[in-house]
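Shown here: the complex without one of its protein chains, the others still in place.
Moving on, here comes subunit A:
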Amino acid sequence: MDVSNKNDGTLKDIIFTAGKWQYFKLWVVNMVLSILSLGIYSAWAKVRNTQYIYGHTLVDGVRLEYLAQPLQILKGRIVALLLLLSYIVCTIFFPLFSALISLIIYAVYPLLMVKALRFNLRHTSYRKVRFGFSGSTKSAYFNFLLLPILGTLSLGLAMPWVLFRINQFIYGNLLYGDKKFEINIKCRVFYKAVIISIISFLVPIAVIAPLLWGSFSDNPIILIGSIYASYFIAFLAFSVYSVLIRNHIVNSLEVKDIMSFKSNLGFGRYFWTVFSNLIMIIFSVGLLFPVARVRMLSVLYSATQVVLYPGIEELSSSSNELDSALGEEVSSFFDAGLSLS
């Protein structure tokens, strides 16, 4: 779709041509090779999986590129594995130290997040121009560690503001080449999204709970059933928040004179995809994860458009420096990863 915009920008769809089962095949072959090589190949597998996804993502006919080198990832992975192993050994063998170790992990978490963001963005390029992240470690500690503590101390009242600040920190520090992203998000939208999602959690609960009241004690099936039902409703409410915030963030992002974005992600489609993906992954014991990934990205990309301005043609391309993959690997093992899609 090529529609002229008022500021001579052109609206472009993100074309995502990856096939669910094509990616599944690629993922399985690489997984088998990783296992046969006792995990060494997994670094190459990661590069290849990402190259596939990026290679099938087109904006204005040009594909995204993944530039990380397998050896970089392997080095990061080995160190991350040693850390993970010592963490697990400590928690299982020496329970007294485990509290100390959790504290250490909590303390390095912001550092890992910044390193991971920097690594992932530095190795993503569009039209030979790399993305990047300019947030400092100091402000990462402020945003990822101090603010959540303040939010908790305020009994959650300041939490939407904390989420607003965190998103402002992440997206406001994105770089395209040496151009900074501008983000124009509003704090009140976060309050609105949180309130709407709390309402969409409480209303169904308030309707269902009185109906079942009293039958909990006699029938364990009803009790277990209602626990699952409340998980489902919580999941639904969280999805409401995710969709509202995703649309708001993407619509407020811009690289001046180069690109801006539009998102009109619909709740029904998003929720159905996330939920069916979850069921699919659980019942296949993780084996259908690649299928789920392609389904999710298809929905996200088809709800996103990019406005390109003439300035996109006149940027100078980035140099080929390499960063350490350590932060990215450690944070993905310790579940601190962040996905920007």
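In this text, a residue touches a chain if its C-beta (ideal position, glycine included) is under 8 Å from a C-beta of that chain, and two chains touch if they have at least 3 such contacts; residues count from 1.
In the analysis below, contacts and distances are computed from a predicted model.
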Given the choices "FAD-binding molybdopterin dehydrogenase", "Oxidoreductase", "M48 family metallopeptidase" or "Response regulator", state the protein name listed in UniProt for the chain not shown.
"M48 family metallopeptidase"
Out of A:L81, A:L212 or A:V307, which is the one that touches the chain we can't see?
A:L81
Quick one: which of A:Q22, A:Q69 or A:S298 touches the chain that's been left out?
A:Q22
Using the document's contact rule, name the residues of subunit A that touch the chain not shown here.
17-19, 22, 24-26, 28-32, 35, 39, 42, 48, 51-52, 55-56, 61-63, 81, 84-85, 88-89, 92-97, 127-129, 177, 235, 277-278, 281-282, 285-287, 289, 312-317, 332-333, 335, 339
